[in-house]
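Removed from the display is one protein chain of the complex; every other protein chain stays in position.
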Amino acid sequence: MFKWLEKNLPKVVLAPAVGLISWFVYGFILWTLYISFTNSKILPKYELWGFGQYTKLWASRKWLIAVDNLLIFTALFLIFCIVIGIILAIFLDQKIRAEGVLRTIYLYPMALSFIVTGTAWKWILNPTLGLQKLFIDMGFENFTFDWLVNREMAIYTIVIAGVWQSAGFIMALFLAGLRSIEDEIVKAAKIDGANLFTVYWKILIPMMRPVFFTSFVVLVHISIKSYDLIVALTQGGPGISTTMPALYMTQTAFHKSQVGLSAASAMMMFMAVAAVIIPYLYSELRRENVS
Amino acid sequence: MKKILIALIVFALAPNFSLAGPKIEVLHWWTSGGEAAALKVLKDDFAANGGEWMDMPVTGGGGDAANVTLKARIVSGDPPSASQIKGPTIQEYDQEGVVAPYNIDAVAQAEGWDNLLDPMIAAVHKCQNNSGPYCAAPVNIHRIDWLWANKSVFDSNGISVPTTWDELNAAAEKLKAAGIIPFAHGGQAWQDATVFEAVALGIGGNNYYKNCYVKLDENCLRSDTTVKVFDQMRKLQSYTDEGSPGRDWNVATGMVIEGKAGFQIMGDWAKGEFTAAGKTPGVDYYCASTPSNNGYLYNVDSFIFYKTNDPDKQAGQKLLAKLMMGKNFQKVFNLYKGSIPARLDVPMDEFDSCAKTSNADIKTAGAKGGLVPSFAHGMAQGNTMKAALQDVITEHFNSSMSSKDAANALADSVLANM
Amino acid sequence: MSANISATSYKQLEQKSKLKNMLLRWFLYFVLILFASYFIFPLYVMIVTSLKTMPEIRQGNLITWPSQLNFKPWAVAWGGRGYGAGDTFLRPYFWNSIKMVVPAVVASTFIGAMTGYVLTKWRFKGDSWIFLFLLFGCFIPFQAILLPMARTLGVLGISNSILGLVVVHTVYGIPFTTLFFRNYYVSIPNELIKAARIDGAGFFKIFFKILLPISAPIIVVTVIWQFTQIWNDFLFGSTFSFGEAAPIQVALNNMVLSSTSVKEYNVDMASAIIAGFPTLIVYVLAGKYFIRGLTSGAVKG
Partner (left out) sequence: MITLKVQDLSKNFGSTEVLKKINLEIEEGNFLVLLGPSGCGKSTLLNIIAGLETIDEGTVFIDDYNVSEVEPKDRNIAMVFQSYALYPSMNVKENMVFGLKQSKTSKEKIEEQLKKVSSFLHVDELLNRKPSQLSGGQRQRVAIGRALVREPRIFLFDEPLSNLDAKLRVEMRREIKKLHQTLKTTVVYVTHDQTEAMSLGTNIAIMNHGVIQQYDTPENIYNKPNNTFVADFIGSPSMNLINGQLAKEANNVSFIPEGSNQSGKVSLNNYNFVKSPQESGNDIYFGIRPEHIHYKKTNDTDFEVNLRADLKEYVGHEQIITFNYYSQEILGKFPSTVKIETGQEMKLFFDLSQISVFDKKTNKRI
């Protein structure tokens, strides 16, 4: 017995984490899967009902809008966070005066929840209260910035606020990545006559692969879960134009008494996430094991 | 390290001590201003009767956040003693078996609630398809179809309170020409729906409203009348300002109070904002019903009482139900809240003119068949159908969707969720 | 690359590069400050608003400095108005949050460190799959699992308790803490472990005496991350706790999102800043160590 324990101690230590995640993640996914096949309304019911919720889901305009929005949001959110993050990290890496202050400024939004900053953002983006009014008051009479209340553009304001919250963290990741690179590489490039742009673009950024990986994981996770952001800024409006899956899921389950339908939407989310994330995670892990 | 960990766990596990006696845990979202003050009256009453009140406020989204908490509590097998639930949703919870055995029915029978409430209102609070024992208690009756207007704005533009939708449109055009935002509106789904149901009742009439939004008749929903209702919605939308989408309702009310905007269509809780700003009805502002043929959209706030095996909590439920329907609470609470008492025998002399109008109108409406439940506030339909209607209404209001398409979309959405 | 560059051309090169460097630096600072203003703007608006009186907020625009500093909103947000009903203020909830955050951060960090340790230093067949299995937990939208979670907590008898929240936050912290520690420990040479084993140290001794003492950088990163996530959580807090036991974010929400009241934006903003204060302080004070910790391995894939 003791011998067995000694031999398997690492696995035994791993067991609580694996056990907890098995139940709290995978167990719950299975539960959700089951519920998605029932006709649960206001509360979960356990009689099987079939694939009805899925047909209903994909017939729902709101869900289709939510999926579209998620794709738009995730793509823009990823691109902007990473681009801004990289730019800020590179610039901060140039022996900047007051680096500490600037870094803190870029990083602090990560510390605040959107319940806190949502109101401020709502003001800033609102045409009759915020930036637009500010510029008009300053004499720029034709200045318009009404994305928040524009059905077509509102999703982009969510990107603006989302990027605001997360780009600093990506900056931190890249800055850390840059700092952990041997400076001999930079010296070699300098002697080779590469200018700053070339040094970063051709040499350092290609070396940041692991950072891209971490950023991807962090950002996709934020984007899939983005709920507070939407509730604080638009509550899915104007109309239903900024609905996102997490909001849809919450609303259908809790405010619209369609627990079954919500479970179906959750399953679609899980599957989409799995389809995107697992191959990526897997290929990255394999690369790592090979090298 | 380990010792700290253990200490922390023990610390987190430390139980909350409490004494025996009537006990109640109430889930609600009345946390501010008048509502909270009103609720305090109830809490104090409850304490005076030896009870222990465990407050459980969760605000946000007009009860949306509270809904999450409620369901989590029910699923966890430990529902609160009472929560703010109203209309057909009461029946839905009953059908899930979380309300029986109707602990408060005995109180209702002893107090004679059947005689104290309008039969229609009473039925809402009876479980087993509105005809069984009481399982919920009403606290008030809100009227939804109110028009709130800034008197000085109306006066200085030569506008009197409109009695038809055409008059209202004309007034709005006048204000627009004068450079004032005619219609103060918050573009959130529930607010869009609030306006919509007032328009539907006014333009379509009482029977149209009942057919379409109570009975959910498909032909009615696809009818030309619905198209006309959507046309009027489109007009109203053109009277809003560009900052409207996403705006909170009370911000919109503030615009009327400050004279930035002409009028707002909102339930009678808007009065609280006027009162808080020190304004008097008839002097500073108008409160009038939106144009309709003796219509009255009602919305009753009530508390549902869940199944519990704890005798202390059962005692608490009974005590709370009794106090909630008490004459004093019904009066004080509604003075604060802007609504009128659900209980019929509460004297109205302390209420203001708006509440008095409401109290008189509800009787006329009842007699003339215009007393209809609000669907936007979950009185006519359960949450699923409410959402199905709301989604189409808000999408139409915030896009360039044609009225005809909207009417069909409305019918389709209803059918899809039948 | 000719070998004979004349003196004048060296001189020209020198001046050209000096000018170029100067322009580049100006551009650098310009961009950095531009972004800094984008990042600081909302906080500035919040602070300014929290110091204004309500009439001033209604009349002015959002960036003007208050004509007179008004600290009353801060007092109200923290300590209330002094009358009974509907007087939600933050002071009592602060402690609730601490009671929830501290054990959850400690527990999730500890578990993450252990799993990270096993996954890198006691490798076995399929350990990559286990890691993948744990990591996928990052991507669960929490709204989707509230109901089964409620049931689980109910069965365990810890729904509506701080302990329940501690458990929830610990569990959903594990994927992230594991990710951090695993990536850190990967960069620590295996020889260290081998040496310790030859010296007779066992599984736990190696962890506690060898690895943990050199884990400070990654512990800082993990603690900051977890502290922020848990402190800022509203969803679990509002779902699995209530009333006087609620964490500060729920109280803040109750203050800011009250359904019917005259909005006191200055108090709202002051409360928002107060509720965000601990995390803000953590970032300001520990930000340096955060970057250092990340540098020391958290970002290595």
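All chains are identified by letter, namely A, B and C, in their written order; residue positions are counted from 1 within each chain.
Definition applied: contacts are C-beta pairs under 8 Å (C-beta built on N, C-alpha and C of every residue); 3 or more make two chains touch, one makes a residue touch a chain.
Keep in mind that what you see is a predicted model, and the values were worked out from it rather than measured.
Note on the undisplayed chain: of the listed residues A:Gly19, A:Gly50, A:Pro206 or A:Pro279, the one touching it is A:Pro206. Where chain A meets the omitted chain, the residues involved are 182, 184-185, 187-195, 198, 202-203, 206-207, 291.
We take it that only the chains that are shown with their structure count from here on.
If each chain is drawn as a node and touching chains are joined, the picture has every node linked to every other.
Of the two chain pairs examined here, A-C and A-B, it is A-C that is joined by more C-beta pairs in contact.
For the pair chain B and chain C, the distance between mean C-alpha positions equals 38 Å. Here the CA centre of chain A is 36 Å from the CA centre of chain B.
Multi-chain contact residues of chain B (touching two or more other chains) are listed as 61, 68, 71, 75.
In chain A, the residues touching two or more other chains are 44, 129, 250, 253. In the complex of the two chains, the chain A residues touching chain B come out as 41-44, 56, 59-62, 122, 126-129, 146, 148-149, 151, 154, 231, 233-241, 250-258.
Residue ranges on chain C touching chain A, taken from their complex, read 24-25, 28-29, 31-32, 35-36, 38-43, 45-46, 49, 61-63, 111-112, 114-115, 117-119, 122, 124, 128, 130-149, 152, 170-172, 174-175, 178-179, 183, 186, 203, 228, 231-235, 249, 252-253, 256, 265, 268-269, 272-273, 275-276, 279-280, 282-284, 287-288, 290-301. Listed in rising order, the residues of chain A touching chain C in the complex are 9-11, 13-14, 16-18, 20-21, 23-25, 27-29, 31-32, 44, 84, 87-88, 91-92, 94, 96, 100, 102-113, 115-117, 119-121, 123-124, 129-130, 133-134, 137, 164, 168, 172-173, 175-177, 179-180, 196, 209-211, 213-214, 217, 220-221, 224-225, 227-228, 245-246, 249-250, 253, 259, 262-263, 266, 269-270, 273-274, 277-278, 281-282, 284-289.
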